[in-house]
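A single protein chain has been omitted; all remaining protein chains appear in their positions.
We just call them A, B, C, D, E, F, G, H, I, J and K in the order they show up, numbering each chain from 1.
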Amino acid sequence: MGAVKSPIGDEAQKIAGDVLQGSLIDLIDLSLVAKQAHWNLTGRNFKVVHEHLDEIVALARGGQDDVAERAVAIGVNPDGRARTVADRTRIPQLEAGYLDDDKVVAAVTDILAQIIARFRERITATDEADPVTQDLLIGIARELEKQHWMFQAQT
Amino acid sequence: MGAVKSPIGDEAQKIAGDVLQGSLIDLIDLSLVAKQAHWNLTGRNFKVVHEHLDEIVALARGGQDDVAERAVAIGVNPDGRARTVADRTRIPQLEAGYLDDDKVVAAVTDILAQIIARFRERITATDEADPVTQDLLIGIARELEKQHWMFQAQT
Amino acid sequence: MGAVKSPIGDEAQKIAGDVLQGSLIDLIDLSLVAKQAHWNLTGRNFKVVHEHLDEIVALARGGQDDVAERAVAIGVNPDGRARTVADRTRIPQLEAGYLDDDKVVAAVTDILAQIIARFRERITATDEADPVTQDLLIGIARELEKQHWMFQAQT
Amino acid sequence: MGAVKSPIGDEAQKIAGDVLQGSLIDLIDLSLVAKQAHWNLTGRNFKVVHEHLDEIVALARGGQDDVAERAVAIGVNPDGRARTVADRTRIPQLEAGYLDDDKVVAAVTDILAQIIARFRERITATDEADPVTQDLLIGIARELEKQHWMFQAQT
Amino acid sequence: MGAVKSPIGDEAQKIAGDVLQGSLIDLIDLSLVAKQAHWNLTGRNFKVVHEHLDEIVALARGGQDDVAERAVAIGVNPDGRARTVADRTRIPQLEAGYLDDDKVVAAVTDILAQIIARFRERITATDEADPVTQDLLIGIARELEKQHWMFQAQT
Amino acid sequence: MGAVKSPIGDEAQKIAGDVLQGSLIDLIDLSLVAKQAHWNLTGRNFKVVHEHLDEIVALARGGQDDVAERAVAIGVNPDGRARTVADRTRIPQLEAGYLDDDKVVAAVTDILAQIIARFRERITATDEADPVTQDLLIGIARELEKQHWMFQAQT
Amino acid sequence: MGAVKSPIGDEAQKIAGDVLQGSLIDLIDLSLVAKQAHWNLTGRNFKVVHEHLDEIVALARGGQDDVAERAVAIGVNPDGRARTVADRTRIPQLEAGYLDDDKVVAAVTDILAQIIARFRERITATDEADPVTQDLLIGIARELEKQHWMFQAQT
Amino acid sequence: MGAVKSPIGDEAQKIAGDVLQGSLIDLIDLSLVAKQAHWNLTGRNFKVVHEHLDEIVALARGGQDDVAERAVAIGVNPDGRARTVADRTRIPQLEAGYLDDDKVVAAVTDILAQIIARFRERITATDEADPVTQDLLIGIARELEKQHWMFQAQT
Amino acid sequence: MGAVKSPIGDEAQKIAGDVLQGSLIDLIDLSLVAKQAHWNLTGRNFKVVHEHLDEIVALARGGQDDVAERAVAIGVNPDGRARTVADRTRIPQLEAGYLDDDKVVAAVTDILAQIIARFRERITATDEADPVTQDLLIGIARELEKQHWMFQAQT
Amino acid sequence: MGAVKSPIGDEAQKIAGDVLQGSLIDLIDLSLVAKQAHWNLTGRNFKVVHEHLDEIVALARGGQDDVAERAVAIGVNPDGRARTVADRTRIPQLEAGYLDDDKVVAAVTDILAQIIARFRERITATDEADPVTQDLLIGIARELEKQHWMFQAQT
Amino acid sequence: MGAVKSPIGDEAQKIAGDVLQGSLIDLIDLSLVAKQAHWNLTGRNFKVVHEHLDEIVALARGGQDDVAERAVAIGVNPDGRARTVADRTRIPQLEAGYLDDDKVVAAVTDILAQIIARFRERITATDEADPVTQDLLIGIARELEKQHWMFQAQT
Partner (left out) sequence: MGAVKSPIGDEAQKIAGDVLQGSLIDLIDLSLVAKQAHWNLTGRNFKVVHEHLDEIVALARGGQDDVAERAVAIGVNPDGRARTVADRTRIPQLEAGYLDDDKVVAAVTDILAQIIARFRERITATDEADPVTQDLLIGIARELEKQHWMFQAQT
């Protein structure tokens, strides 16, 4: 089968495709990182942070599907394979073993801040290229920024 | 914090811990592989296979949580980080780009068969070490074998 | 199409396959017998026994699907056709016409006791052959034994 | 206990009773045949046909209860025992073993067509005898004819 | 406001209107009688019969609305006022005070038989006059006959 | 069977019993009156008033069950038979035939006001006799007064 | 593919097919007309009529599917394309622009009366030809006549 | 009644109004076309495509309401009458009679591509005129493009 | 931490606290007694009484939470530990082993009558001390008295 | 329109009206205060307290509606306008800006204690005047006291 | 704790913060005004307008949370205290006492028009400053404009 015919032009497709692929890596790794912390967490606030991390996982997984399906809808193949994620992720990785709740809250706050910064650039980048993609990214950014506030407020 | 006190002895903990960590890698990568195919699929059976793959994702994600939380419940830290998954996965990887539906069905059938073989070994390994872990693995194996049949039946 | 590749060896497949086919006949005929009594029942306890019999139907129908799909998942074709059920069932058959509630309660108690005895043998038979099949049978046996108690308690 | 007093006359009861007993055999065996195919199916359309067959099972099981309870409501004992179904069914039986999806679709189309023809006769037969029974049969016939179209459309 | 314009002719309207008004009285009083027994019941089968009577109430109340709204839809004013019900009901009335469960079951069986006989006449009467009204009455009759069987089966 | 043993003394039982029987007549007839208007209504506000009347029916039917079951719980037999309701109701009756929406709103406002006045007396009467009955009546009165306001506000 | 094999004879198929196609045009255009009024409505009763019109849309859309699928189930192709609807509809069309609520209520009452008259003819026409189709039309007619009463009652 | 006062200026209203009316025609006809195919479909993938087409219908109907209500909210009367749709639609029409599943998939892919192209222009056109309308169109476009991908992937 | 500051005065707190602690013992032991009977029941009415007893358990468990949380809300520590319940309960205890259904119904009727008598005293005792506590007790008493009637009616 | 006719006398109306208006101010401002804290909260317990505050908001909003509708039901106009709330509230106001979680818990505990004291007075005040209003206030007081305990327990 | 770190620059934060605070005041007071009318309403359309106003309340309350949480997410403290709302609201206030339904509809239409005008300005103001905030405001504006149309259509 040939490539899916894109509803947008070649250049716009290139810009939006890169942006979506970058977002996909961010969101897949965010879900992996949040699960890693969800499982290895310790500390007096264990129960609350344990459950809060699953909200991040749900947000990241929902976002993955949206950006990956958006990519293929404009004719660009998303790549969310383990090797690709491991090699291209820009998210600082957690250490193995038990993770203290305070440190997790600080780390997640920091990770979200970095991802948000990249989403902000992506929103700007797609303004001309594809308002449909941009609107999707804005929606995800709003959720990320809301979680960023809620994690930051606990630090 | 010190390690979670395990309800089972040291040797049993070692055996069950290794088995659970191996299962975790299998199940995380299974979810990534199934999503990769879910997004890049093409072919006359696109709609059915696209949706069927999400049943695999749901099974793999549910299983991840169960095995990882079982690991930590016996005092062993699960490791589900991107790098760990990429390095240790034994699942044959999909190619990038569009994936033909027939090939995806064949690949998933094959991947499930391999994972099932490893789960069968793990079930044997935990028979003495920890019947609680074994019972969990049996439950997941039954679901994997059911999906294996359903994918295989389409080939 | 060739046979579904079984995740277990030939001998284990033979043992588990026989056990599952026997269970299938038991559970299909149990559902037919319970419906026959559900429809032709009379007596002061009609309403309660009428509804209780539908719990047996639901249990038997759920179990049918589980054992039949387990059979095919290990590469053995289940046979649940009318002729096969009629010829191979070991459940004592009800008479035609109206059925007194007390007699139905006694008959169902007896039928369940016989099926349970066969399930007990099947659980033993699959201990080595296939722990996944065994686990499924244990789960069904628990439900059958619970219903056996509840019917017996009314006699 | 004596027979349930019928709200309709003897002759009408005889006609409606025969019609309902015939419908009961059709619907019980339809559910057994559809489950047999549901379990032993193979082929590229496995997933869709596998699930479609369960719609037939649900329709047949719902119809069984309605016709059997209608029979006893007019004072006629329904007989849905395994031996009765096996001996009196007029539905062409499936072969044992794996069943190809295309052949299953053709077989189910044909079986539905035959059952519908019998329901059409039963609707005519009950026009005078019992409009309440007739109305029930018309409702089931509509569902059978809708499924007949949907299976036929795939051939 | 003038009368609602009827979708059927004058004579048909007269026939159907009388039939619907008669049905309304039957169904309202059935609901009152069933509630009276529901509240004043005693006996070993109290709990089952108490709840079974509420199924009669639900059926009678649902039927009331359907026949009364059908009447006004064909331009005939339904009359369901207390005085009208008390004066025109043909249902044998229960005594005041505690009601033995066996007697209630017998009485409800008898009451349902009488109402069913009247519905049978109404179904015949509307065959020519208004098939839409007839179809509604057939549906209610089926439910009444089903309940009649279930009460009778307990006697 | 003898009378249900009352949890309260004879005099209190007499007072509370009378109050509950009176409430029962009010609530049964309120439901009949509201349904009569629901069916025969006309006028520009038909749809809104038609649906609003069913809120009254639901309130009256829920209240019936509560007061009648409260009566029998204190050893007093409630009487909700058609003849009793028709003879003892103090609710002004609606005329037969079409009912103008404005007149219905005025009539229901008035009927509710009268019932509320009686409930107010009953609340006072049971203050000493039975606080449990009183609490039930207060709860119903609150709902009646809320509906009274909402009907009155439309006049 | 050849035509779907009809469960009824050629002449009956012709009669029922014409009736169903006519009903389809009525119901599709009814849904379009009701939506047009739903959107362009003004007047003091806007909110109630706006929402009431969506009940008509839901009824018309449900009916469309039923009659069209019934047509194909008897081997007749339904035609619900825009051009066909526009050319063959017998429903008087609404003017463009704002629509006064009183006029909409009158217009919908009138449109429903006309459609009901045609359904009445169709019910008669299919009495011999196909009781299954007839039963479907009777069911839709009952809903249309109920809505006709409710719209008429507001005028 | 005079026109609804628009929250936006005259020129913006003109631009947005035209865009919304055009979108309304596209979405109404899309729902009619998808239903026509839903009913007349044949082919091996009948069941999947039949159900997939109802997702298009749901999307188109939801979108219709949103764009039409958006139009009137800015003071422009939407026109969704049968004649208007038939005369102004730019969607290529399906032939009457049975429709092969492959051809339907190709036709729907093509129709969606054309509608998407018009939505892309409308999004550009409303950028200055009305960002609220634009945001609505972007949301619908995202759904249309997702469905376009999914239909295209099956070809 | 010091004691929770009570919203009521010391004496009132003392009275209400005693009453609530007494109620807590009654309700915890009622739930244990009802479960004991639920499990060890035999007799022809097994199914109905078995399920009815779980309504008592649900009522008793809901009541436990309400009275215990009410106690702590007024600054009094509830004590629901096993030893406290065993030592202070005034409920006559069931024998070990199988329990005949008729005897269970009689015993529960008697136990409920005794608890109700104590609740009646508690309602009087809190009238001055704390109307909020009193209102809670009245609500529980109503449910207990309703169950008392329903059990008594079966004897 | 004249005033809603009150079901209670003038003096009682005056007393109950004042009490309800006072409660309304308390409950509206409680909802505003709790939202203010919900949004501006910081601290290690952010997530738990943030969500707990929304339980207060839900309680306060539900209570507002109940007391305001109770006021108008007895013929007294509730006043819940911003200016009225700001001028008459007796709740100590929060500072602008970030709010530390410990301080919020202490402040809410204190605010609830003050509101409860006023509700206690209102319950006493309405004892003679209007038991229906009193019963409503008691119900709200119980919820407030339960929340007071839960906030106090964290301090 | 220091201020939440904003994901946007200082100037953008200032602009977006002001806009969000202004929106918060509008939405809180809109909810208070709508509740005030909801409670004090009278007139023939009471029921419809009473319920319609609660749709406004739900919209305003949902919007409050969104804008306030958006403010804090960008590091700006929202202020929704009673005094702030009373002093800064620009919504024309309702009079105390009963409110005629026609006047309420006119007043709400007018209030919504004014709020919409301010939201339009806020959407323009945030176009450069923060597209995420802008997107949120656009979504709320669409709902406000839809309600504005629906209220206006009734005048």
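One rule holds for everything that comes next: a residue touches a chain if its C-beta (ideal position, glycine included) is under 8 Å from a C-beta of that chain, and two chains touch if they have at least 3 such contacts.
As the structure is a computational prediction, the values presented were derived from the model and not from experiment.
Visitor: Out of I:P7, I:G22, I:G43 or I:G63, which residue would touch the omitted chain in the full complex?
Guide: Hidden-chain contact among the options goes to I:G43.
Visitor: Touching the hidden chain in the complete assembly: which of B:D18, B:E55, B:E69 or B:E143 does that?
Guide: B:E69
Visitor: Where does chain J touch the missing chain, residue by residue?
Guide: These residues touch the chain not displayed: 45, 48-49, 52, 102, 150, 153-154.
Visitor: Can you list where chain C touches the absent chain?
Guide: Counting over the whole complex, chain C touches the hidden chain at residues 113, 116-117, 120, 123, 134-135, 138-139, 141-142, 145-146, 148-149, 152-153, 155.
Visitor: Could I get the residues of chain A that touch the absent chain, sorted low to high?
Guide: 41-48, 50
Assume only the chains that are shown with their structure count from here on.
Visitor: If you line up contacts by residue number, which pair in A-K, G-K or J-K shares over half of them with B-H? Let me know.
Guide: Repeat of the B-H interface: G-K.
Visitor: Indicate the whole-number Å distance between the mean C-alpha point of chain E and the mean C-alpha point of chain H.
Guide: Their C-alpha centroids are separated by 49 Å.
Visitor: Centroid of chain B to centroid of chain D, CA atoms only: how many Å?
Guide: Roughly 42 Å, centre to centre.
Visitor: Counting in whole Å, what is the centre-to-centre distance of chain G and chain I, each centre being its mean C-alpha position?
Guide: Chain centres of chain G and chain I, defined by C-alpha means, are spaced 59 Å apart.
Visitor: In chain H, which residues are in touch with two or more of the other chains?
Guide: 1, 4, 42-43, 45, 48, 69, 72, 135, 153, in rising order.
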